[in-house]
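The block that comes next holds subunit A.
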Amino acid sequence: MAQQIKIEPVTRIEGHAKITLTLGDDGKVNDAMFHVTQFRGFEKFVEGRPLTEMPSITARICGICPVSHLMASAKACDDLLSVEIPPTAVKLRRLMNLAQFTQSHALSFFHLSSPDLLLGFDADPATRNVVGLVRKHPQRAADGIKLRKFGQRAIELLGGKRVHPAWLVPGGVNKALDPAAREEILAGIPQALDIARRTVEFFKTIVDQFHHEIDCFGNFPTMFAGLVAPHDLWEHYDGTFRFIDSDGIDVVELNEPREYQRYIGEAVEEFSYLKSPYYKPMGYPDGIYRVGPLARVNICKGFGTPLADEELAEFRQRAGNPALSSFHFHWARLLETLHAVEQIQRILEAPDILDKQVRARARPNRLEGVGISEAPRGSLIHHYKIDEDGRMVWANLIIATGHNNLSINRGVLQVAKEYVDGTKLKEGMLNRVEAVVRTYDPCLSCSTHALGQMAMKIELTDREGQVLDVLKR
Partner candidate 1 sequence: MTPEELTQMRDQTRQKKSDCKHCVNVCTAAGCLSLRSDQLKDAIDKAVHHAGRQDEVTVKSVGCMGLCSGGPLVSVESGDDEVMYHDVKPEDAGELVQSLDTEPVKRLQCPSDMPFFTQQTKIVLENSGKIDPELLEDYIANDGYAALTKALTEMSPEDVIKEVQTSGLRGRGGGGYPTGLKWSTVAKSPGQKKYVICNADEGDPGAFMDRSVLESDPHRVLEGMALAAYAVGADAGYIYVRAEYPLAIARLKRAIRQAERAGLLGAHIGGSTFRFMIELRLGAGAFVCGEETALIASVEGKRGQPRPRPPYPAQRGLWGCPTLINNVETFANIAPIVRNGGDWFASIGTEKAKGTKVFALAGKINNTGLIEVPMGISLREIVENIGGGVPDGKQFKAVQTGGPSGGCIPIDHLDMPVEYDTLKQLGSIMGSGGMIIMDETSNMVDVARYFMEFCMSESCGKCVPCRVGTWQMHELLTKIIAGEAAPKDLDLLKELCEVVQNTSLCGLGMTSPNPVLSTLRYFEHEYLERLNTNGHGATAEAASTEGA
Partner candidate 2 sequence: MNMSTLATPQVITLQIDGQDVSARADESILDVARENGIDIPTMCHLDGLDPVGACRLCLIEIEGTPKLLPACMTYAEEGMRVLTDSPRLQKYRRTILELIFAERNHVCSVCVSNGHCELQNMAVKLGVSHVTVAYRYPKMEVDSSHDRFRLDHNRCILCTRCVRVCDAVEGAHTKDVMGRGVLSAIIHDLNEPWGDSDTCTSCGKCVHVCPTGALVEKGTASSEMAKRTQFLPYLTRMREHHS
């Protein structure tokens, strides 16, 4: 008899989502679906607002990655203004984005994924959580907090406010870097670098324990996409948008962000509010691709900083080039963290970093603009249309997690088929189903935190919706 298993909400991810598993008569998983149940009515909210408000509105609507939205939004506005951003302003924006990478990756690794990685997927769920983690590995947890703090403090020193800096504005930034702030960030680098290095080292010692998970946690050929810098270097702010195939061959590179609609289509599924972008020339759903840390390291040749490049070489050797298992998002995240700290230092030491010329002023010179930046979770696209008076008439946002939606779904199915046996439901099976979702560190939020706090419940139901079994945590 066909059955369904519902996992709702998926824990340790941002926002509100659930997973439904449909079982065949043999108790094997036939189908799996990852549903995003939180609706973001945000595009409507901004209609009629002046474009200059967009960065701060978008930043405030999502509290998890405000800097990422600021960045993409400011870039979309730059496009509408058609201005060239002063070089120092570009450096400062990059600085802030890298600080955001550092703090976000720290949270993802240390607090969301470590319970599984450090305590084990099959550990008793009663202790397999951040509390169990801090009790058992207080030093690692402290590292996580220190690294986050380094990133957060840098953001605060740049933007003036921790979460919602009004500092990024269309045309640049609104305040030059204060020399004292520069010194303070620089002072924090040695410790941050230490943490980043020892965490990568540590991860390398445990990664082999998870060979089984590596094999089935979203391990399949897909395309990868993201920004890449000239000379094929890792990129997070500017550069060109590139798709590579699963063999690592360049498929296409966008000449400019506004072309994205030629290559990215957006499918809508009934079961989820989250749109499923796909690579248009391949059609839906074959045009599956991944973004985020794994994609970024797969599409570049190198980071351009010594420590990160050294680690990247080992990563390629051990995980493959391109690395295809989504499990390696974790590793890639740590590489990026290491690079971010190195790069922050490099930018702060640039001779023109304290220049006062940080903003280009212009009025809208285009009625349609697109900004693409890399959020910690992957490529973030803001696409705006305005009227001649500079008021928003339309907005489309493709968030990182959206790009990964197809891949997450397929990953869930892969894991579920591998681990879940409907005849004897075990918690560890379902945890892996969730864990694959967490490798992508999805951000579905742009929502309220209050909605997220529900006890985890997994329901096993038959076709008629009759509840057959309930697992509670």
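Here is the rule we use: contacts are C-beta pairs under 8 Å (C-beta built on N, C-alpha and C of every residue); 3 or more make two chains touch, one makes a residue touch a chain; residues count from 1.
These made the cut because all candidates are chains of the complex that A comes from, given by their letters.
This one's a predicted model, so the numbers in the text were calculated from it and none came from an experiment.
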{"item": "Direct contact with subunit A in this complex, candidates 1 or 2", "value": "2"}
{"item": "Interfacial residue positions of subunit A with respect to candidate 2 in the complex", "value": "48-50, 52-53, 55-57, 60, 164, 166, 169-170, 174, 361-363, 387, 389-391"}
